[in-house]
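Here is the structure we will look at.
Removed: one protein chain of the complex. Kept in place: all other protein chains.
What follows is chain A.
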Amino acid sequence: KIRESVRNTALSTDDKLTPYFHVMSYNNFYEFGTGKKDPARHAQNFQTDPWKVEISGEVGKPGVYNLEDLIKPHLLEERIYRLRCVEAWSMVVPWMGLSLGDLLKKFDPTSKAKYVEFTTLHDPDQMPGQRSRFSTLEWPYVEGLRIDEAMHPLTMLAVGVYGNAMPPQNGAPLRLVVPWKYGFKSIKSIVKIRLTDKMPNTTWNLMAPQEYGFYSNVNPAVDHPRWSQASERRLPSSLFNPNRVDTLPFNGYADEVAELYRGMDLKKWF
């Protein structure tokens, strides 16, 4: 259990929740292995306390901060978001945390802050996936958002799930949640947040730029080159019901976020 939180119903979906057991046992967190069960198996001794986050770049108050000090001034909210993986499955998860924008504002972003870059911990001793010789991903994992995406009220830094502290396999102690983008954008176990005037590199884009774009907004009209994104399987599925649902533009958050991309060709900026 962590601190009290208040449900933000305005930002929450009414979709049926994916049970906690599945949320914490079916994960993509390649730092702990590429199998869905690997993170739950290999992340249990992951050290998340103490945890420091470096905030740098185009901010008035750069520095290395203790996680508690970053979180303390904020009221924690519970928000139920849909999570759509690029692999065409999805879950519904009650996250706990705060708006990323509220946190960034405390560090006085300058006018040159056009993008935000995030970095995951790099610690091969603790993260067996980073020791794999056959991985084509470069470590540490990096992700990025445009500043207006980062400041959007839906964009969240999460420190808990289902009322509990974030399990290590879900990205403890601090992870991003951007519900209208494919899951891999929601970077886990963040140690660095850097504001910059240039579009940052992102890990999956570096590996396969033709398959994973910088934006990676959920879009049923733009397929992954090797599979369709038109529909998804809502987990948990059962053998007698694949639980397939149509994928919605921006994962159903088009009313809130479509304006961020007005005038952009979403097939080009996928």
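Operating definition for what follows: a residue touches a chain if its C-beta (ideal position, glycine included) is under 8 Å from a C-beta of that chain, and two chains touch if they have at least 3 such contacts; residues count from 1.
The definition used in the following text is that contacts and distances are computed from a predicted model.
J.: Write down which listed name, "Iron-containing redox enzyme family protein", "Protein-methionine-sulfoxide reductase heme-binding subunit MsrQ", "GntR family transcriptional regulator" or "Helicase Helix-turn-helix domain-containing protein", is the UniProt protein name of the chain that is not shown.
T.: "Protein-methionine-sulfoxide reductase heme-binding subunit MsrQ"
J.: Which of these touches the unseen chain: A:Lys106, A:His122 or A:Arg233?
T.: Reading the full complex, the residue touching the unseen chain is A:Arg233.
J.: Check the options A:Phe29, A:Phe46 or A:Trp89 and report the residue that touches the missing chain.
T.: Of the listed residues, the one touching the omitted chain is A:Trp89.
J.: Per the definition of touch given earlier, which of A:Gly63, A:Pro209 or A:Pro242 contacts the omitted chain?
T.: Result: among the candidates, A:Pro242 touches the missing chain.
J.: Looking at A:Val6, A:Leu75, A:Met207 or A:Met264, which makes contact with the chain not pictured?
T.: The missing chain is touched by A:Met207.
J.: Just one of A:Thr18, A:Thr155, A:Asn170 or A:Asn251 touches the chain that is missing; which is it?
T.: Missing-chain contact among the listed residues: A:Thr18.
J.: Spell out the interface residues on chain A facing the chain that's missing from view.
T.: Looking at chain A, the ones touching the missing chain are residues 18, 22, 25-26, 30, 34, 36-37, 89, 91, 132-137, 204, 207, 223, 226-228, 230-231, 233, 235-239, 241-242, 244.
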